[in-house]
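Data first, discussion second: the structure below is written as structure tokens.
Heads up, this is only part of the complex; the chains shown haven't been moved.
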Amino acid sequence: MKEFVLQMQNIHKQFPGVYALNGVHLDVLRGEVHAILGENGAGKSTLIKVLGAIYKPEQGEIYIDGEQVHLNSIRDAQAHGISIIHQELMLVPDLSIADNIFLGSNPSDYGFFSRKEMDKKAQLLLDNFGVDLNSKSMISSLSVAQQQIVEIIKAISVNAKIIVMDEPTSSLSANEVDMLFKIINRLKQEGVSIIYISHKLDELFFITDRITVMRDGKTIGTVVTKNVSTDQLIRMMVARELSDFYVRSEFEKGEVVLSVRNLSKKDLLHDISFDLFRGEILGFAGLVGAGRTDLMKVLFGLSPYDNGEISLNQTQLKIHSPEEALKAGIALVPENRKEEGLILKNTVGFNMTITVLRDFIKGIHVDKDKENNILDTYKDRLSISTPSYKQLTANLSGGNQQKVVISKWLATNPQVLLLDEPTRGIDVGAKAEMYTIMNELTLSGMSIIMVSSEMQEVIAMSDRICVMGEGKIKKIFRKEEFSQENILSYAIGGSKA
Amino acid sequence: AAEKESYKFGFTSATMNNPFFTTIESTIREAVEKNGDTLVALDPKSDIATQISQLEDMINQGVDLVFLCPIDSEGIQPALDMLKEAGIPVVNYDTDVTDPESVETIIVSNNEYAGEVVGQALAEKFPEGGKIAILDAPYAEACVQRVNGFFKGLGDLKDKFEVVAQQNGKGDIGESLPIAESILQANPDLDAFFCINDPSALGALSAVQGSGLEAQVAVYGVDGSPDAKKSIKEGGLTGTGAQSPVNIAQKAVEAAYQILNGDQVEKLIKVPTFLIDSENVDEYGVDGWQ
Amino acid sequence: MKEKTIYQNHALLGFIRKNSVILTGLLLLCGFLSIVTDSFLTNGNIMSLLRQISTNALLTLGMMMCIIIGGIDLGLGAYIALSGTVTAVMITNYGVNIPVSILLGLLSGALCGLISGVFIAYVKVPAFIATMAMMNVARGAASLATNANPVRVTIPAFTNLGIGRIGSIPLPVFYVVFWIIVMALFLNKTRMGRYIYAVGGNQNAARYSGISIKTVQITVHIFSGFLAAFAGIVLAARMYSGQPAVAQGYEMDAVAASVLGGISLTGGSGDVFSAMIGVLIIGVLNNGLNLLNVNTFWQLIAKGVVILFAVSFDMIRNRN
């Protein structure tokens, strides 16, 4: 009965200056959904990359079906039935969905393949998942969420024994998450084991059988999901008490800061009107592709609009570039940190200050003290964990990268802060910090727009919620009207508004 | 052949980045345009394959005669075959083709002799022999001939001269300058440079002057370009084995009209080359080519 | 909104739509030339135009692969010279028979590709640098082998490979058509073809999918070296000689043709037929400027301006 499909024992992996894995153990049973939980930088993704033979551990053994294996290449790992959805999307933009799904698989022909057949197979998989996508579409024309779905389908298409999902839902909305869970359950029935990494605790309780908690590159323990509580898990993760998880401090309605009237952009946005008050957090909910990101881009001057008015403090704004937006006091923390947020090959310090060079560089004089001052302020404020400001940003964990992203725009001290999926991929501790920061910011008079696909977060943190769908604002809810059902029905129901 | 209203001539040289060839081109152009004829001139940029392609284009354009300086004497043969097939006569100038049967006439300055006169002058100036450096251009046939002629010109003194360096100056002033500098560093007791054309000689001269060795090192070129003559007059270059692009061009035009009129022309016309140095530079003037 | 699928049901229509700007440009250019010159549309000119572009077409087929994997091959021009001289030296100086000599010539190009490929794949030397170094080496080797002199080959069995015709169509045109078909099949119908796009599009994704990046890079460079060598032998046959100094800078024309054909220099995309339109544009431009008897310096300027504007229009259209 107790059959270990995978055992990883005493795994060690070091990076320059970071002991990422320091004797990690992981046992996975056949047909179970096994979560790995831990703070940002705990070593979850690194462990997975060791399993996928992307990194070679300095020490440690891996057993599959009770037999020790030596995974020397990615192909080896695949041959042992390991299939991985990486935290960062790994798709080829200029190939079709079908091409991507079957990219690594090894059909037994002579180097030639039949495109027709491949397209058909891919379409079948897409239809099975229940997404409305054409297998011939190019990856580059898909939204992040759609790409994530393709990534998932690619991983489950190879008939693996072990499927690893490293934060698969970080860019999915409720509908697709449901779909994913159905598939996970089906795979489970078929005896496939799933290793599931997520920072969303409610998901873990819903879908997983057991949870292994990691902290600082070590295994803290493995627990059976139904025997633990959220608090216990969090204590295991962070080794300290976390109080007041989602708490929105009292909000007193100030004057209107940002006002948007009849904003339209061909095919993407239709007749958007709303106000944002001083000190308010205005949530934006909606399904994937609702147009929230497009709206944020317009507000930040990244893309033009056709009609409508945007005014800040009663003065009409004409913003054509982020430069002008920042000058006017609007900042955007973008959705996709790797592509839009960070210069990965440069240092943490460089990234954190790039938006505010004006504050400490005059001509050819660099005011080092001021620069360090800014760095220290935001490092402390967001508890960014990095060995030094000279660390390459690429070497930070996902969550710490996200904090760096937030800090660089926070440093511009904006009046209106647009947050597009601000807590994507960050751990509960960091989330709590994030919420505290949002509260502080609004208390000091900043106004925040928060786009989020995490329902709990939107409901808990927003003062009002705009529900978007098909490029329109379907409904604006006041705090007392908030409920998951309410919001979902407007987000899904196209014609209700 | 039926009398035509006017003729269309084709012109191809090794490169149009060399004043020697642009002088030939403009002299020919002036002459044919005076007769109401036209000249199609294309620049193969020292690439033999491009030259063949451009000759094809000229054939397709229906030129009546081609003035041709091959980038490579042998490699040009396929183009000559096509020209023959199309019945287009060829006046070959400057560098002779390997197969004289494929062209109507060959008008060359004697490249070998241009080197030879320099060799003679050098032998005269340094009767005791000495150390010399050569800046050549090994990919260009005419330049190889000049080097051969140069050694011939040294005559009996040949063994007294030591070639301490021979490098590819690519016939270009910018390329030759640093090479000459390095040569001077390696051989501070150098007596003379022989350069296969004037641009490389002027490059070598800049190097010599930059090293303050102008009293010691003689610099010879080949061409007789206006720049070189000016430099000779100012006491820079020692001498140059001069050709006369103007004469070549005039002879070529003359031959061309004779061919088109059906007259006989000589198969080989050698345009004399001669040495220009400080003694005789004034005879030729420094404003243009001779 | 943009419809981005790689292959469409109406392949031809899709192709025309995708390349509309550049096709329009080509047609305008051809139309203009056939009006202002008598000779452009003659059979003779079209045949020689096709023969003239055959070298660049072969180079571009190789270059586009290198560009698709996110690299470049600056050595292609030099490999032309190397393979031509190797073949000629074998035939003329060593009396080796023609097929073997040609094989050796082809191998010389493939070998250069292999070496740059190995440095790119195993040592991670940027393709720009590795191939630039190989360009020097190949050019030096070609010159050394011949002492910088052209090596003459007049055996008709060899020269006919370059100057022969079937009907009025020059043989090189058939070679190009053959290699276009091979390349189109290779890129679209084989796994290696897909891998090439994958490596160029997202190297990490390719690696994580279990594709051997090294194999792909080396294969591509061997193949493109081989094609350049093939072009070199055809050119040697046309010139009755192996020329060590020929084809300098030809690789730049191949890059220009690829980009005119809409191939992104960042890698990951591009198709054979579009690239061939790029080749045609450059070929027609050169041919046309010659037919129009444009001054050689103005030709330089015109070529620069046309390439700049053609690419510009394509960029502008793609953004809308």
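Lettered A, B and C in written order, each chain numbered from 1.
Here is the rule we use: a residue touches a chain if its C-beta (ideal position, glycine included) is under 8 Å from a C-beta of that chain, and two chains touch if they have at least 3 such contacts.
Computed from a predicted model, the values in this text were never measured in an experiment.
Peer 1: Beyond the single copies shown, what is the real count of each chain in the complex as a whole?
Peer 2: Overall, the assembly in this file has the formula A x1, B x1, C x2.
Note that in this section only the chains that are shown with their structure count from here on.
Peer 1: Could you say which chain's mean Cα position falls nearest to the mean Cα position of the entire protein shown?
Peer 2: That would be C.
Peer 1: Just give me the whole-number Å value for how far the CA centre of subunit A lies from that of subunit C.
Peer 2: Spacing between the chain centres: roughly 44 Å.
Peer 1: Report the inter-centroid distance (CA atoms only) between subunit A and subunit B in whole Å.
Peer 2: Measuring from centre to centre gives 71 Å for this pair.
Peer 1: Indicate the residues of subunit C shared as contacts by at least two other chains.
Peer 2: If we look for residues of subunit C contacting two or more partner chains, we find none.
Peer 1: List the residues on subunit C that touch subunit B in their complex, please.
Peer 2: 37-39, 42, 44-45, 48, 51-52, 55, 143, 147-150, 152, 159, 162-163, 235, 238-241, 243-248, 286-287, 290-291, 293, 295-297, 299
Peer 1: Could you pull out which subunit B residues touch subunit C in their complex?
Peer 2: Checking each residue of subunit B against subunit C gives 16, 38, 40-43, 46-49, 52-54, 56-62, 72, 74-75, 77-78, 81, 98, 138-139, 144.
Peer 1: Looking at the complex, which residues from subunit A come into contact with subunit C?
Peer 2: 52, 54, 73-75, 78, 84, 86, 88-96, 99-100, 103-104, 107, 111-113, 115, 134, 136-138, 140-141, 267
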